[in-house]
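First the structure, then my questions, so here it is.
As you look at this complex, bear in mind that one protein chain is not there, while each of the others sits in place.
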Amino acid sequence: SFMTAQVLVLYFAKSAELTGRKEEELPDVPTPISSGDLWRLLLRRHPRLSALQHHVVLAVRQQYVAVGDQVVTLADGDEVAVVPPLSGG
Amino acid sequence: SFMTAQVLVLYFAKSAELTGRKEEELPDVPTPISSGDLWRLLLRRHPRLSALQHHVVLAVRQQYVAVGDQVVTLADGDEVAVVPPLSGG
Amino acid sequence: MSEEPRDVFKLSCDWLSVQEVVDAVNSSSCGAVSVFIGTTREDQVEGRKVIGLEYEAYELMAKSEFSRLCDDIRARWPIVKHICVHHRLGWVKVGEASVVMAISSPHRDDGQQAIQHGISQLKATMPIWKKEVYDSQDADWKENAECSWSTHGEK
Partner (left out) sequence: MSEEPRDVFKLSCDWLSVQEVVDAVNSSSCGAVSVFIGTTREDQVEGRKVIGLEYEAYELMAKSEFSRLCDDIRARWPIVKHICVHHRLGWVKVGEASVVMAISSPHRDDGQQAIQHGISQLKATMPIWKKEVYDSQDADWKENAECSWSTHGEK
């Protein structure tokens, strides 16, 4: 048996331009899931996000997670953010 | 033959407290004179300045001169300052 | 003398007051306040003139990253007293401050080192983004060299 969670995905900066949205609810995200699989899931929804490939990280519950093998556990209502290269300051 | 100059001596910070004055005209300062001799001349006028001995420099025409062998040439109206350790900032 | 260290963070759509940031770190036990102000340079990029920047932030996460940044600074320079950052959001015209950071410390060396580190870390870790807007109407998302996943970053 596998579980799913309903998460809120936030898009910032260039990722918001590429997807045309600032946020969306994803009702059926498998969990646990590797951050790499989570990114690929977002890529399938928004193929234009591939412009960020290799230069993006995610933030899960406001903690940075590199796109890779790290496994994250998601719960309903969790925030997942797409984080393009930072440019504050 | 030797020459003399009338110089304006300025006293700052602790040197003004020790001498009881902010400035004075010295009418007959020999020139050229080593900065060491210039300091000793001031010491004879104001023996309490010895409290600054080894921790003082002079400024001649607004340029620092260590108390020592360096010879300075003075002209009438020149400014000579007694410069205790600095504490700006 | 024994006041608690303060970490003050504000995201603001208004003009940044340097005095306000300096006042926020004021401490009678500190002889030194080190400040950094980042502004938009007037710049030509491929023949286009930069007219301003458009900032956005992941606001809640920026607040928690700021706490983390302060913890990091205090771990390295325990003597640091107060830390304050004000960062602009939205439209910032060329020449206006986009970030002001101030750190108070009893002596200046700690504060000066802490602020250099602090600004580098802010650029490396704060979830804030800016788009350079040109007189040609187009715009480019910028990337900090300090960000490890930027296209010109140090991996």
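Chains: A, B and C, in written order; residue numbering restarts at 1 for each.
One rule holds in what follows: a residue touches a chain if its C-beta (ideal position, glycine included) is under 8 Å from a C-beta of that chain, and two chains touch if they have at least 3 such contacts.
These numbers come from a predicted model, not from an experiment.
Considering the intact complex, the chain excluded from display touches B, C. Touching the chain that is not shown, out of C:10, C:48, C:74 or C:108: C:108 (per the contact rule at the top). Residues 1, 17-19, 22, 26, 28-42, 94-95, 97, 106, 108-109, 112, 115-116, 119 of subunit C touch the missing chain (whole complex, contact as defined above).
One chain of the complex is left out; on subunit B, the residues touching it are 10, 12-14, 54-57, 59, 62, 64, 66, 81, 83-89.
Note that only the chains that are shown with their structure count from here on.
Averaged C-alpha coordinates give centres for subunit A and subunit B that are 74 Å from one another. Subunit B and subunit C have Cα centroids separated by 49 Å. The centroid of the Cα atoms in subunit A and the matching centroid in subunit C are 26 Å apart.
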